[in-house]
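Before we start, here is the structure in question, set down as structure tokens.
With one protein chain withheld, the remaining protein chains of the complex are depicted in position.
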Amino acid sequence: MARDAALPITVRQLTKSYGTLRVLDAVDVDVQRGEFLTLLGPSGSGKTTLLMMLAGFVRPDCGSIRFGDREVIRLEPHKRDVGMVFQNYALFPHMDVAANIAFPLKLRGVSKAETAQRVEQALELVKLGGYGARRIDQLSGGQRQRIALARAIVFEPRILLMDEPLSALDKQLREHMQIELRQLHERLGMTTVYVTHDQREALTMSDRIAVIDQGRIRQIDTPKVIYERPSNRFVAEFIGESTFVTVDVRAGECTFQGIPLALASQPARDGSHHLMIRPERLTILEDATPAGVNVLPATVTAAIYQGDSVLVQASLPGGTMVSVRTIASGRMPSIGEHLRVGLKASETYLLPADESAA
Amino acid sequence: MSHPVGPNAEGLRRDALIERLALFSLTGPALLLVTVTMLLPVGWLFWLSFLNDAGAFSLEHYHRMLVQPSYGRAFRMTFEISFITTAICIVLGYPLAYVLSQLPRRAANICMIAVMLPFWTSLLVRTYAWLVLLQRQGVINSWGMKLGLWDTPLALVHNLNGTLIGMVHIMLPFLVLPVYASMRAIDKDYLKAAANLGASPTRAFWLVFLPLSLPGLLAGSLMVFILCLGFYVTPAVLGGGKITMVANRIATDIELFFNWGAASSLGVVLFILTGIILYVASRIVRLDRLLGGGGA
Partner (left out) sequence: MSWLSRPATDTHITHGRRLWLYVLAGLILLFLMLPTLIVIPMSFSESQYLEFPPREWSLRWYRNYFNSTAWMQATVTSFKAGFLTMIVATLFGTMAAYGLHAARLRFSGLILGILLTPIIVPVILVGIGIFYVYVKIKLVNSLIGLVLAHTMLAIPIVMMVVSSALKSFDMNQERVARSLGASRIRAFFLVTLPQIRFSVISGAVLAFLTSFDEVIVSLFVSGGANSTLTRNMFNALRDQIDPTIAAISTLVVLLTSMLLAISQFLGNDQHR
């Protein structure tokens, strides 16, 4: 399976309403050839609906979906040639593992000998070689997940769709499978659209993430940009923990409660802005202040030991609460203690107040 | 709802329509058959019930039902028998379902065979069996007299007794099945919680178990009562001509008198009464539960 066999997906003005409820509102998405794109959003955001439309199981009201140059929006699911993995895997319990994987090949009239060979190849690919004769109810959750994947890719579809495929697995297995899925994607190079509500999963696996809320795409970009430079407050708050404090920009000078702040980049215009503060970007300063670090006075309200780190909650001047994540080996601050909290100028990020409305 | 405008909107709307029509057409044959052999004939009878012998519109058949005491008697008897049958079924069926629901699943399934076998055995066979058991020289009378329990044969059949015994026997599974299902669905933790909160076993039953099993009991009783209203075979055979329920009266009107108007009007009234009971009951219990109880 070569990367050039993968197809790009072009979605335009995709719209769906149930009664007065807009599930998808004129959505535009471009998925590059061979890209791993994750649709990330809270439940009811429309991410699964969008995926089901790509597969052909939900009919949109209007819009356009192209795989390569081909308009597929009115095409029936079985003519779309996309592999699909469902949340509950939907393996056929009345067939053994091999028959499940052979299913798409049988429908395509592949010869028996070739089918057997390709089934075994697919099993090897998901590291379950020799499992062909097992019954579905003899498999563990992780094995079922792999078989579902093998079944979805054995017929070499040029697009792979996955609907929260790891959500039924326990945490450890899930993290392991994330890496494995990612490696498999690098090997096969299929254009992949992946739905999840788990932001960490999205950050780990994706080339790009599309953050969806209320039927609209709020931002679509690489994990790094989504995390570090969210284009609006919804994205910033949905991905990672973040607190916003209001800062004032006047004539290129930025101040917070009268404290001057050095910024990574100058905002384009004056006025009220929101400064994004993430717990892991803050440090507790002991004595000396390193160069290029903004210092904010804070009062500790809680300190929580979390094993690998200590989460300190503190209030800033003006009463805004922020969280600071520090290494656990350090001193545990006590409640009521006054601290100096540092934020590197290079790690500051501002959203204009009017654009940041969620 | 306004139609969306945008690329492919027209085509997508057409596809949706075609899909819906295709799925709808799957119900077509069944719908057609039920219409032709059920809605049409019953509708026709409805129409006939409003025509007099000359073919003109008249309420004479309904009027006769009010004036002729034999019709009133048939209705009264139908409701009395249905009511008594339902009551006996509750008294016998509820404890049985309770015991079955407390048994381990395997044992309960085996006992369920005893409930299911008569359920699916021909009604006629069972009616015949009761005739054999209950008649003057029947098994029960001859054994009873042999054992000296009574001296002269008891009149167990060709009367109300026989009819009731036969009907209870036929209807009992209809009550036991939904009650059993609803009892099985009761979480045992509720009873533990009740005991934990200080309820004695008896009080736990009355305060917790009984209310939770009530929907099943209501659904089952309703099913029994409604099916009883339409009984024909059992009263005809085990009633020995003495028991005339509405259905028997309808058949007599057709077979002996060819009086379609009279028979139709009886049927219509019976049907409407059934409908009213169902409607009132549907305000209390969910009807799908009732239909889940099985058919006959």
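Which chain is which? They are A and B, in the order written, and residues in each are numbered from 1.
In this text, a contact is a pair of C-beta atoms (placed from the backbone, for glycine too) under 8 Å apart; a residue touches a chain by one contact, two chains touch by 3 or more.
Small disclaimer: the values here were computed from a predicted structure and weren't measured.
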Item to check | Missing chain: touched chains present in the view | outcome: A, B
Item to check | Touching residue (missing chain; options A:I9, A:L50, A:I65 or A:V82) | outcome: A:V82
Checklist outcome for this item: Answer key for B:M77, B:L177 or B:A194 versus the chain not shown reads B:A194
Checklist entry - List the chain B residues touching the unshown chain? => result 20, 23-27, 29-31, 33-42, 44-45, 48, 92-93, 95-96, 98-100, 102, 111, 114-118, 120-133, 135, 137-139, 142-143, 169, 172-173, 188, 191-192, 194-195, 199-201, 204, 226, 229-230, 232-233, 236-237, 246-247, 250-251, 254, 260, 263-264, 267-268, 270-271, 274-275, 278, 291-292, 294-295
Checklist outcome for this item: Contacts from chain A to the absent chain lie at residues 55-57, 76-78, 80-84, 86, 88, 90, 92-94, 103-104, 107-108, 151-152, 155, 161
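By our rule, only the chains that are shown with their structure count from here on.
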Next on the checklist: Can you compute the centre-to-centre distance for chain A and chain B, using the mean CA position of each chain? Integer Å is fine.
Outcome noted: 57
Checklist outcome for this item: Listed in rising order, the residues of chain B that touch chain A in the complex are 1, 4-9, 11-13, 15-16, 19
Checklist entry - In the complex formed with chain B, which residues of chain A make contact? => result 12-13, 15, 17, 19, 26, 59-64, 71, 73-74
